[in-house]
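Here's the structure we're looking at; comments come further down.
A single protein chain has been removed from this complex, and every other one stays in its place.
We just call them A and B in the order they show up, numbering each chain from 1.
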Amino acid sequence: MFEYAPAPESRSVVRLQPAYGLFIDGEFVDPTDGDSFPSINPASEEVLAEVAAGGAGDVDRAVRAARTAYDRVWGPMPGRDRAKYLFRIARLIQERSRELAVLESLDNGKPIKESRDVDLPLVAAHFFYHAGWADKLDHAGFGPGPRPLGVAAQIIPWNFPLLMLAWKIAPALATGNTVVLKPAETTSLTALLFAEICQQADLPAGVVNIVTGAGGTGRALVEHRDVDKVAFTGSTEVGKAIARAVAGTDTRLTLELGGKAANIVFDDAPVDQAVEGIVNGIFFNQGHVCCAGSRLLLQESVADQVLAALKRRMTQLRVGDPLDKNTDIGAINSAAQLARISELADAGTAEGAQRWSPPCALPDRGFWFAPTIFTGVAQSHRIAREEIFGPVLSVLTFRTPAEAVEKANNTPYGLSAGVWTEKGSRMLWLADRLRAGVVWANTFNKFDPTAPFGGYQESGYGREGGRHGLEAYLNV
Amino acid sequence: MSERVAVRKTYKLYIGGKFPRSESGRSYLVQSGENSTANVALASRKDARDAVVAARAAGSGWAGATAYNRGQILYRAAEMLEGRREQFVALGIPGDEVDAATDRWVWYAGWSDKLPQVRGGVNPVAGPYLNLSTPEPTGVVAAVAPAAPALLGLVSVIAPAIVSGNTVVVAASPTDPLAAVTLAEVLATADLPAGVVNILTGRIEETVPSLAGHRDVNALDLTGVADAELATRLEVRAAENLKRVLRPVPAHHDWYADPGLARMTALLETKTVWHPKGG
Partner (left out) sequence: MTATAMSARSDLTELGRSETALRAFLHNLPGVDQVGAEQRAAQLGTRSIKATAKAWAIDLAIRMVDLTTLEGADTPGKVRALAAKALRPDPADPSCPHVGAVCVYPSMVPYVAEVLRGPAGGAGPAGAGAAPAGVVHLASVATAFPAGQAPLEVKLADTRAAVAAGADEIDMVINRSAFLTGRYQEVYDEIVATREACGPAHLKVILETGELATYDNVRRASWLAMLAGADFIKTSTGKLPAAATPPVTLVMLEAVRDFRAATGRQVGVKPAGGIKTTKDAIKYLVLVNETVGPDWLDPDWFRFGASSLLNDLLMQRTKLTTGDYAGPDYFTRD
């Protein structure tokens, strides 16, 4: 047997402080009416640092700092100068990318190979892409002189902490807005390191403010009357609450929410690549991906063959220490998320689906869930309808292209979908009919700053990335 | 010889290409022209529901029609409207407004096959992929037309929604509904497939809340809702299934101005398709 020896990435590149304040008006400050909470490593349950929980007063301070910076500095600044700050930030991210990647894996639990090879390159690319837009907005197709909105309140999830920060902050700053960003409570640390990068870049004070905290902090931010824009990525449930909260105001809103994507495999698919796509679709980032291919739709004529290949492939997945360079699946982000995944998986068994996981030893400490597939799943099962947000795949079958479309679209969500077929015209036929904001054909989970991302229906509205993403931050 | 007795028109709803009375059997009285009155159907929640069913049924065919075909039909609506100009004038709609409404159909007709080019295209992703973004209709749009101008406002709400392939259920101006019903006759003769546009007359407070809460409606256009408190309530209900919401337009809005793209783009989804490029 070829046993890979442990190959841990060094932690020494990260220098954590014992406690972090809020980043308001260019400085780290203690909360005035808030509290603090520990941020833990989900792979070991070790406390990494104490993080401040901003109260309503802190949120107000941050919004006022952002407003002042918008009125006095960032709003009036020529686009070419805003661009230079963003280019600076992009470069600093590249220079400190290993440090950021290691911290991301420590705080989030994702494998270092993903934070290193996927998250961080995309983060830097996102800042580079948007930096270039800052002085070209007249030519972005929104008419002459599109104006920024003002102060943007941005709330991001824990699955891609730094990447989601980039998706929010880069377009907001490029278009001339200032921001108050709240990271997810379990993954604040890379956002705070990003705050240091803003200082290092000499970004004017107040342009970026980072207020850490839990749901209450987020609510105070969303309900603050002096924000012009709310951008949220997270659960559909919270997205709806935010939509209600801003109803009747002038606040603009974009939402990037949950999904239950179908990954459709036809009998003429490139099978080996399809199996890779299925694995990447559901096990990338422990399945903590809103656009995860969590419903596998197999054409009945190849269902057994593909399932056998998938199971064989799953036995190769290496679950364990996120900092080991050979780890494929890291830790579940929190005890709460692990409980949710377990509850839904148990419901799958209770409803009569067949559960299978490859033999795989899980560490004793930390939060872990073995890669799992359910076969014999019916459209009516909870595991076929609800977003699990974990490494759990529900397998269904279909007979005809029309049936595949019908099943794929039979969900209130509409974020993404996958199609595997070597027949070009069938691929395009499906792509037309799938009600999803992103369709990956013969690939899956690909992202790029130039490609708009966002959902249909209850997966939210607005797009992030590309020319389309600018619109969310411009008064057009 | 006595003067000829005029044939008066019954003003009914427009649902699924047909002109039904309200299922509730109710109507209300409005002024018609200078010296006559008309009974207009007072739509109920069930009429609104039927209209959504019709709009949904028409959706895939209309969205699947070629952009060229949709453009032709919108242009046909302009032709039909031009031909009925005097009829609208007789209802009290100023001639200028009828002309502006006709021109608006023409303007939007031309957008059908340009919007995907202006709003979509190839994204230069950093990898061996073709990456293509295209706009798609969001689906069924429930809209509230402004109380005034009754015809131009209504056309300005309907046309940007349907040009991209959406279907609509629109609540017409409650105070001035005759133009809406007459516009329905224009649309019915413009080769517009049944159900693409559905027009309800009556009270906004009665029909629109059920549309705002309806889970099979994808977008809510609150343009004509003047009551801010009602608008907020409707927007809150719309959040239940995350409808795309267009907020109310201020009463002083200039409906004769260039409408821009905003009303069309607010009712579009962007779909991005990736495909590898390999030999």
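Here is the rule we use: a contact is a pair of C-beta atoms (placed from the backbone, for glycine too) under 8 Å apart; a residue touches a chain by one contact, two chains touch by 3 or more.
For clarity, every value in this text was computed on a predicted model and none was experimentally measured.
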| item | value |
| --- | --- |
| Absent-chain contact - pick from A:Asn159, A:Thr217 or A:Asn442 | A:Asn442 |
| Selected residue (touches chain absent from view) among A:Gly234, A:Gly277, A:Gly366 or A:Pro401 | A:Gly277 |
| Among A:Arg244, A:Lys325, A:Arg355 or A:Arg385, the residue in touch with the chain that has been omitted | A:Lys325 |
| Residues belonging to chain A that touch the chain removed from view | 1-7, 113, 117, 268-273, 276-277, 316, 325-326, 422, 442-443 |
| Hidden partner chain, residues of chain B it touches | 127-129, 276-279 |
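To be clear about the criterion, only the chains that are shown with their structure count from here on.
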| item | value |
| --- | --- |
| Inter-chain centre distance, chain A versus chain B - centres from mean C-alpha coordinates, in Å | 36 |
| In the complex, chain A residues that touch chain B | 125, 141, 143, 236, 239-241, 243-244, 247-248, 250, 255, 257, 412, 427, 431, 436-443, 446, 448, 450-454, 456-458, 460-461, 463, 466, 468, 471, 476 |
| Touching residues on chain B, where the partner in the complex is chain A | 118-119, 123-127, 129, 131, 133, 138, 215, 218, 228-229, 231-232, 235-236, 238-242, 244-245, 247, 260, 262, 265, 269-276 |
